[in-house]
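Only one protein chain is missing from this complex, and each of the others stays in its spot.
For clarity, chains are labelled A and B in written order, and residue numbers in each chain start from 1.
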Amino acid sequence: MGFQPVKFYQTGTFTIGNRLLEPDERSVQSGQARSNSINSGHRACQGCGEALGARYAIDAAMAESKGQLIAANATGCLEVFSTPYPESSWQLPWIHSLFGNAPAVATGIAAAMKVKGKTEVRVVAQGGDGGTTDIGFGCLSGMFERNDDVLYLCYDNQAYMNTGVQRSSATPPAARTATTMPVGPNPGNAFGQGKNVPEIAMAHGIPYVATATVADLRDLEYKVRRAMKMHGARYIQIFVPCPLGWGTASSDTIRMARLAKESGMFPVFEAEHGEVVGVSKIRHKIPVEEYLQPQKRFAHLFGTNGHPEMVTRMQAIADRNIRKYGLLDEEGC
Amino acid sequence: MYKPFAITLKPGTSLANMTGTWRTERPVYLNRLPPCNNACPAGENIQGWLFHAESGNYEQAWRVLTENNPLAAVMGRVCYHPCETACNRGQLDSSVGINSVERFLGDEAIKRGWKFDAPASSSGKRVLVVGAGPSGLSAAYHLARMGHQVEIQEAGPLAGGMMRFGIPKYRLPREVLDAEVQRILDLGVTLKLNCKVSSIEQSMKDGRFDAAFLAVGAHIGKRAMIPAGDAAKIVDAVSVLRSMEGEDKPLLGRRVVVYGGGNTAVDVARTVKRMGAEPIIVYRRTRDKAPAHDFEIEEALQEGVMIKWLSTIKHAGDSSITIEKMALDDKGFPQPTGEYETLEADSVVLALGQDVDLSLLQGVAGLEIVNGTVQVAPNMMTGHPGIFAGGDMVPSERTVTVAVGHGKKAARHIDAWLQGSSYQPAEKHELAEYGKLNTWYYSDADKTVRPMLDVIRRQTSFDEVQGGLDESTALFEARRCLSCGNCFECDNCYGVCPDNAVIKLGPGKGFQFNYDYCKGCGLCVAECPCGAIKMEPEET
Partner (left out) sequence: MLKQTEGSKAVAEAIALCRPEVICAYPISPQTHIVEALGEMVKAGNLTPCEFINVESEFAAMSVAIGASAAGARSYTATASQGLLFMVEAVYNAAGLGLPIVMTVANRAIGAPINIWNDHSDSLSQRDSGWMQLFAETNQEAVDLHIQAFRLAEELSMPIMVCMDGFILTHAFERIDIPEQNQVDSYLPPFDPRQVLDPAEPVSIGAMVGPEAFMEVKYLAHAKQMQAIERIPVLAAEFKQIFGRDSGGLIRTYCSEDAETMVIAMGSVLGTIKDTVDEMRAEGHKIGVLGIISYRPFPLEQVRAALSSCKRFVVLEKSLAVGMGGIVATDVRMAVTGSGLKGYTAIAGLGGRPITRATLHKLFLQAEQELLPPVTFVDLDWEAVNKQLTREQQTRRSGPAAENMLHDKGLISAKFG
């Protein structure tokens, strides 16, 4: 199971496109005919991972549904930057209702499609990590539990970005946010808190749960397309670095996602009916420092007044992920 | 649909919002010079032809290759491939097997009978090329393609120069050489064999040539002063190898001592081994100091060639020689130790390098000769207007590839000179250093090892030692290329732009930035695998 990468064609499937692949093996994003579901002119920050991840995901869903797609969007950066009044970037039917109700709105849309016999029209809901793991969590769980025919896409940038970078239940330990400042004896976000929503989603026994990052488009597209081939409640959490909130260079967005995966800080896997069926292995394992150090939100961990013991704890988290999900190839480690 | 005021918006209308104004830096596409191209003495566009080979379009690959070098199959066998030493992939796993792909393309061309396109027009100018070695052939090829009438006058009975009379068959089968020479001649180049030029000025006058390119090589074996008995048989390496091409094979006896540490010494030793003799190479310095390429020494050792390092010949007798052991001083120079040894030797072959036969230049005004070689200006012209020279006879590294490069360069300048102008080479792009690449994106793939003939057959026959790649392995190898500094249409920029500000123009057409929306985040630059985009400050 899992995405079967092309082993070798100069770049295999690591790059977005590959002129050497058979046309039917190529990615949606490499095509001139991709739908650009979020049109140019949106107001996301330079290098926004969420803008990118959303286009990746929605374009893939558009391709899989042959353009028969409706999206419900939670409040958050994505919603705000994509509808610069009086214009909209969206090229598909799209609705924004509230911060915490996107899954339920999507349920309503799916019900409407079902009752009207429009079985070809598919529904996605999407939101940030805050909208998903916190305020929208009740609606999300309800949608899961009823197994409503909705694909939920969570764009995880690990904080409430739209309101100015406050902590969410997806914020990693030690991270500085506007509400977990790097002060006091345990600077940054507390250890031992937070919510693993992919696993909670799995506990609902829904048909499909996956994680992905903007650093691996082919894997992301595969997962969206796979999810779109199924019916019932499906959940994909996409790791989308936020240059503004993380204090990283706008050109580093994809690299950060790559390092998160390669360090084991963000396990990339997929699960069906509550069981893990595939993991994206780490290709070149790196220590967590390499991932943490370029980010200003972790700056207080390093330097003369740094907190090496907290870095060690972060490494332990990564190691645990690696063990738990089997992120390293047997020989590789 | 009627759109309720304000809360319902038309799709995709954000195009009205020109986010390009946010930019402080703009990405621009550029081509950087791949290190392989930079290192190729023949100036091949390696990355360029690999690009076509990657998609299996071998003919196109061969055509791009031969724009700079007509001898693909020869190159793929005898070139010492400095390109591979420079190849960026060497820093990732191992360099691309450029040379083996080149050979594959050259062999494909022969197999499939691909021909060069005939010159479009004729200039009416006549150019004399003296010598049908690689330099002369290369110049003739380029000049012919430029529309000039070319005549090669060659002293020997066959074309090829050192490629035929130096490099042994087991490294360069003669059918391969013949095929590539013939293809050049098919362009309408006249080749006069057994036609030694004794006075260049006379020959030019006789043939009413407008210009000449001299490429007579370096064929006179250097001698060393070795005290020798009357019966001692001492010959030079070049004549031994030359006679291998004739009817009368050299008679050197069973025990053959080869004196020297260059490739020629190794070639001679391996050649006589194949003739049933027992060669011993005697060299005064150590293996790592030897000018021969290490892989050639290794192959020789595998085949049973003996080598005495740190030894000089003190005396040669009719059936033995005396050698003196040497030791390296602290500067790395060999110094005599006074320790002697006697070796059985039926003959001694001197492989100490070659000098140029400059007799054809006698009386030519304006020439400058230094250390036995003809000095040329950067445009390859000698001090005498209209007479150009290249290859082994001018100061340079003596390799087939350098010779070919000289031929090409000279042809361009001759062409310009004939038109009364001067040739201005295009400015070199900045180098595509390893640091400019994002190597994450390349698949892990180790170099393909070329097949080697088994040792028994190598010791007993002149069959080619190194095999070529087959279609699939050549394709694999070509696809290992990182395309340093040159877009290979991986679509990364097109994909990673969060603002859809990259326009994909379609296969073969590349990409364009849409500066109306590009916010200048730099993701495309960071994620371009091959370093074909850079950021430039926005003009204010």
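Quick note on the criterion: a contact is a pair of C-beta atoms (placed from the backbone, for glycine too) under 8 Å apart; a residue touches a chain by one contact, two chains touch by 3 or more.
Please read all numbers here as calculations on a predicted model, not as lab measurements.
Colleague: Any idea which of A:P93, A:P207, A:G232 or A:P294 touches the chain not displayed?
Modeller: Reading the full complex, the residue touching the unseen chain is A:P93.
Colleague: Looking at the whole complex, which of A:I16, A:V121 or A:V197 touches the chain that is not displayed?
Modeller: Of the listed residues, the one touching the omitted chain is A:V121.
Colleague: For subunit B, which residues touch the unseen chain?
Modeller: Touching the chain left out of view, subunit B contributes residues 1-11.
Colleague: Tell me which stretches of subunit A touch the chain missing from the display.
Modeller: 67-70, 72-73, 79-80, 83, 85-86, 88, 90-98, 100-101, 104-117, 121, 138-139, 141-142, 145-146, 148
As a working rule, only the chains that are shown with their structure count from here on.
Colleague: Report the inter-centroid distance (CA atoms only) between subunit A and subunit B in whole Å.
Modeller: Computed value for the inter-centroid distance: 50 Å.
Colleague: In their shared complex, at which residues does subunit B touch subunit A?
Modeller: On the subunit B side, the touching residues are 6, 9-19, 22, 54-55, 440-443, 445, 476, 479-481, 483, 488-492, 494-501, 504, 506-507, 514, 516-517, 519-523, 525-527, 529.
Colleague: How about subunit A: which of its residues touch subunit B in the complex?
Modeller: 7-12, 14-20, 27, 29-30, 32, 36, 38-44, 46-49, 51-52, 55-56, 82-92, 217, 243, 249-255, 258
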